[in-house]
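Below are the structure tokens for one structure; questions will follow.
Every protein chain but one is kept in place in this view of the complex.
We call the chains A, B and C, going by the order they appear; numbering starts again at 1 in every chain.
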Amino acid sequence: MSTLKPATPFTGRESYFPGIGPIAYEGSRSRNPLAFKVYNPEALVAGKTMRDHLRFAVAYWHSFTGSAGNDPFGPTTLDYPWNRATDALSRATRRADAAFEFMSKLGVPFYCFHDVDVCDEGDSLATYEGRLKEMTRVLAERQEATGIQLLWNTANLFSNPRYMHGAATNPDFSVVARAAAQVKACLEANVALGGHNYVFWGGREGYSTLLNSNTRLEQENLAAFLRAARDYGRSIGFTGTFLIEPKPMEPTKHQYDFDAATVIGFLHRQGLAGDFKLNIEANHATLASHSFAHELQTAADASMLGSIDANRGDPQNGWDTDQFPTDIPDLVQAVLVILGNGGFTTGGVNFDAKLRRGSVDLEDLFHAHIGGMDAFARALQVADALRQEGTLEEFRRERYASFDEGQGAAFRRGELSLEALRDIASAGEPRRPGSGRQEYLENLINQALLTTPLA
Amino acid sequence: MSTLKPATPFTGRESYFPGIGPIAYEGSRSRNPLAFKVYNPEALVAGKTMRDHLRFAVAYWHSFTGSAGNDPFGPTTLDYPWNRATDALSRATRRADAAFEFMSKLGVPFYCFHDVDVCDEGDSLATYEGRLKEMTRVLAERQEATGIQLLWNTANLFSNPRYMHGAATNPDFSVVARAAAQVKACLEANVALGGHNYVFWGGREGYSTLLNSNTRLEQENLAAFLRAARDYGRSIGFTGTFLIEPKPMEPTKHQYDFDAATVIGFLHRQGLAGDFKLNIEANHATLASHSFAHELQTAADASMLGSIDANRGDPQNGWDTDQFPTDIPDLVQAVLVILGNGGFTTGGVNFDAKLRRGSVDLEDLFHAHIGGMDAFARALQVADALRQEGTLEEFRRERYASFDEGQGAAFRRGELSLEALRDIASAGEPRRPGSGRQEYLENLINQALLTTPLA
Amino acid sequence: MSTLKPATPFTGRESYFPGIGPIAYEGSRSRNPLAFKVYNPEALVAGKTMRDHLRFAVAYWHSFTGSAGNDPFGPTTLDYPWNRATDALSRATRRADAAFEFMSKLGVPFYCFHDVDVCDEGDSLATYEGRLKEMTRVLAERQEATGIQLLWNTANLFSNPRYMHGAATNPDFSVVARAAAQVKACLEANVALGGHNYVFWGGREGYSTLLNSNTRLEQENLAAFLRAARDYGRSIGFTGTFLIEPKPMEPTKHQYDFDAATVIGFLHRQGLAGDFKLNIEANHATLASHSFAHELQTAADASMLGSIDANRGDPQNGWDTDQFPTDIPDLVQAVLVILGNGGFTTGGVNFDAKLRRGSVDLEDLFHAHIGGMDAFARALQVADALRQEGTLEEFRRERYASFDEGQGAAFRRGELSLEALRDIASAGEPRRPGSGRQEYLENLINQALLTTPLA
Partner (left out) sequence: MSTLKPATPFTGRESYFPGIGPIAYEGSRSRNPLAFKVYNPEALVAGKTMRDHLRFAVAYWHSFTGSAGNDPFGPTTLDYPWNRATDALSRATRRADAAFEFMSKLGVPFYCFHDVDVCDEGDSLATYEGRLKEMTRVLAERQEATGIQLLWNTANLFSNPRYMHGAATNPDFSVVARAAAQVKACLEANVALGGHNYVFWGGREGYSTLLNSNTRLEQENLAAFLRAARDYGRSIGFTGTFLIEPKPMEPTKHQYDFDAATVIGFLHRQGLAGDFKLNIEANHATLASHSFAHELQTAADASMLGSIDANRGDPQNGWDTDQFPTDIPDLVQAVLVILGNGGFTTGGVNFDAKLRRGSVDLEDLFHAHIGGMDAFARALQVADALRQEGTLEEFRRERYASFDEGQGAAFRRGELSLEALRDIASAGEPRRPGSGRQEYLENLINQALLTTPLA
């Protein structure tokens, strides 16, 4: 992973954010809402810049396609000027202009997209392929102009009604083939744009009712589909990481990629573990009854922590609310796992997050991203300080020390039978368990949150 | 699996249910609350008796140890006469008398227990081993007298404070060894009693906070522990099935055996898939955001559906309320999966269920079990009728027919590359998806519930 | 409440359901999916026809506006022929034709609508008022032709982006006034169509974040708004019931009308209790962590049970999935409360339910409603049988008998001071509590479900 460079500011044929210049780091006391208070891309943390640690990406779909603001009880409330053109490719090009203007002003090194975010798919496969190819050229130009890179792209295999019963897991083979055609085009776009990862999120891969479903066949088909995609990707020169993004439900009532543990098991059983890692989304973790850090740790334990989708849900409901991440204490727990895993290699922090429906000004896009980036930057500072200080790690090391040598180590090596273990136990009751010290450890986190220097 | 026999009525030194005789099948219109309305053990369904299909087991812990009725805000409300003896072995023997009197009157062919259900463990390993051995003798006598068999036993590795930080996953090796000693004794009891299965439920195998936990080491230790147990079990002649019972949380905040998919992945990666299957508990399924049928289907798809713990939770809270199962429509979905999987082999239906705290009469134990057994018997009738009628299966078969031959079958065999799939798709948009017909299929279930003959 | 008549079949300029005739009652063993198996409108239950008991209504929005099938990850999958006309009033008239053809074939006596369901609102208040008036004429004609009556209508004060921050609770007074104009027009339509009730559901009446909200002012404004609406309705001759439909969240993160108890408290404190009752929706109950029966009982205890929205949610997620009601045991609990409250007066059973996204055939509309109507009809039979049989009621009466006379009755009359109560208690510990017999009572319900005659 080479060191990332600042983005070069970009404006297309017209400026969509004319009053707003590049967002600068102004320090925590700045009263300028359009400045970073913590995120200083050049600042060094543990020998690496914040930019290189966090590898921020903007998500094309939530911020530029203009569907944000809709919900089951009302249409979009956003009126984005770049979406007003009537011709599909003009609209798509203006959207790309807006996106790269925004991203270069925000100063992120990466972006992510679904195929249909960058251009409407049209009414035939040929049209779809042609438009995607054309937009790949447009995006490549803007990548070149700005230095912004493609963290990952993916095929939207869930919005078109043809996928109502699934894509790779559709009961009709012709829909599976159609989905494959889309993935093929997306892999080609990825290679052309130098993508670092390629993502699968199975929004319709699951079932609505067992009464009409063959879940075994569907999951076997999913594996066959992924193998074909992997083979094709590798054949055309994709050297990045394939990622699966788990989510327990929504839109499908039950999705096969429920959580990290489920996907890890699936990948191993299906011979996909060598090429695939996980893209962990915070709100998907909470929807699966896990914490964000839990899902990250599960992936890390399996050596499969690839990338993350940053956002937060509302603990008071069961929807994927995709709010921007602002809960710094929660992010500290997440970043502790990420740093403990050695940081990102091909992955990064993608803001799969959207404005609240009532946040209808273009300026709100900046507030939202600035807030999320500052929150992660602060979490990075605090997590690094905790690691430098070392008490957490030392506590953990001592707690498990009995497995480092002697009988504990022999047990771990599989050398002790149940009889041998019983004989060890017969020597006497284990000593009274020590305190797990959860409250003390939580206090350490809070103290680090309060006292870690801001810059 | 041989055909099961009716239990022979049993009374110990004193009768604990003197006013209640063997529970008979009296048909659906009987006004006798202490009679089966549907469960007729000798009735044939699909060529097998109800007794052989359902293989009911009573859970020793909820019904006889006397702790039922306690909750976080109050102690037990039950005052069971067999628990009044002050000497541990006398109390244990009376409890066994009560259990076998109850079970033989209820007419179940099986029971299940934790080691510490049958006798208090005492204050040393030697005492524990001695008592368990003595009670194994007592139980064997009563099995012999009644014909009731051991569906499974298990070691309670969660109640004793020594396990507060885990058993097989404890940070202290000496606790792991102590847990192993308990499992060793339980496996020996199992073999002595002719147990059909042996269960692991990891009530403290998980973590309270990541801050003090090494989750990777803990899960590796869990695997080492299970391998040692398996090897020892096989070495002393255990030929039954090892079972893991998944549960997402409670008592541990996060338990490693979250759900079926998690456990299946773990077993495969750890080389345990050949000896282990799953014991699926209804309420654990719902706590993991799944339906009972979902968890059963997940296990069946992996050829790992072993046995079930029958109960129900309250959808309005997140606790393992362990109510007796009475929701017949829900059980129909479950039994459809079980019959579709060929029925039970070594497994059965264990009532891991307890009386409500206010149900304080001994008679309530009968009401509760009768209700649960009738509910399962009815679900069996209805599920069998649906299978005989065949519409569901036929609908499903047709829905996936495109994978039976030609290109669909080639795809399933892994013979189609992404390019080949794309070329197939280029022939034209897939035909408009047919209706999934969920409402129609649900109506079929309700019609079967209304019209399947009761006897 | 007079006795309802069968609907007269109706077809508009063209038939939208040409292959389907009036749905007949054919008994539980009919193999015709397009027939009622239980719902026999003329059958007598407790001296009243099923039609008069259940007072079924079809919801215009889910079944005819054509938005059904959309979700946050994809557009509508339904392609309803009546929605293809390009002119708003033509489309609206065809939709009315389809609705009345469907409803008259289904044989329901009632329907319900939002203003914008029957016609797009257009781009000015005047257009909106004109179209609603014109459609009121069209609907009145079809009511006349079929005999189908208006159970209730309501103003959609949540879809239009102008309501993104609330309607009656909007921080901008001009939006409040605009909402009032809509309610005024809807009340006039109601009176013109002889509506039995008028409903308020506050889909945007709540808050997204406390940081920008004045919740006290907003709720006072809501009360002022409702008082103005009540006064106007009464002034133009509305003699029916005003209803509030509680819902805890969605679309607004927190809605003010959280549940029945919240709304009852609000109505009493705001002087609205004389004119308003509650419209209880099953899925809204479950979203608020209550059972459907709980919400009904809460309303009944306050003499405020007005009408119901029939559907069901998915207990595995937190969304208002609005599935058709098919869970007969659950409906028995609901109907027991409704019958215990004396049945409906102005209210009825409105199917606020929608097809699953994959149920894309027009025929599915029939399957779904037939299933829901049969489920309610069966619940009515069973609940009535339980009431006739009387054990539940008798059990309850005896359980509370100590309050019928003597000191218990004096306590209820407020005649015993704490000192007097203490002196009563000093006579000795209360007798050991009797069993609550929950399992036995649940068994009674299941037995009634199995044995209540189908016709």
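Quick note on the criterion: contacts are C-beta pairs under 8 Å (C-beta built on N, C-alpha and C of every residue); 3 or more make two chains touch, one makes a residue touch a chain.
Please read these numbers as outputs of a predicted model, since none were measured by experiment.
Here one chain is not drawn; of B:Ile236, B:Met249, B:Ala410 or B:Leu454, the residue touching it is B:Met249. Of the candidate positions A:Leu355, A:Leu380 or A:Leu418, contact with the hidden chain is made by A:Leu355. The chain that is not drawn here is touched, among residues C:Val175, C:Ala375 or C:Leu449, by C:Val175. The hidden chain makes contact, of the residues C:Ile23, C:Ala68 or C:Ala229, with C:Ala229. Hidden from this view is one chain, which touches chain A at 28-29, 33, 37-38, 77, 286, 289-291, 315-317, 324, 326-329, 355-356, 358-361, 363-364, 367-368, 370-371, 374-375, 378, 432-440, 442-443, 445-447, 449-451, 454.
Within the entire complex, the positions of chain C that touch the omitted partner chain are 124-126, 161-162, 164-165, 171-178, 180-181, 183-185, 187, 208-217, 219-221, 224, 227-229, 231-232, 248-249, 254, 258-259, 261-262, 264-266, 268-269, 288-291, 293-294, 297-298, 300-301, 333, 336-337, 392, 395-396, 399-400, 402-403, 407-408, 411-412, 414, 416-419, 421-422, 424-426, 429-431, 433, 436-438, 441-442, 445.
One chain is missing from the display, and on chain B it is touched by residues 69-77, 158-161, 163-165, 203-204, 208-209, 249-251, 253-254, 314, 316-320, 356-358, 360.
Rule of thumb we're sticking to: only the chains that are shown with their structure count from here on.
For the self-contact between chain A and chain B, the two sides draw on mostly identical residue numbers; the shared fraction is above half. Counting partner chains per residue, chain A shows two or more touched chains at residues 161, 164-165, 208-209, 249, 254.
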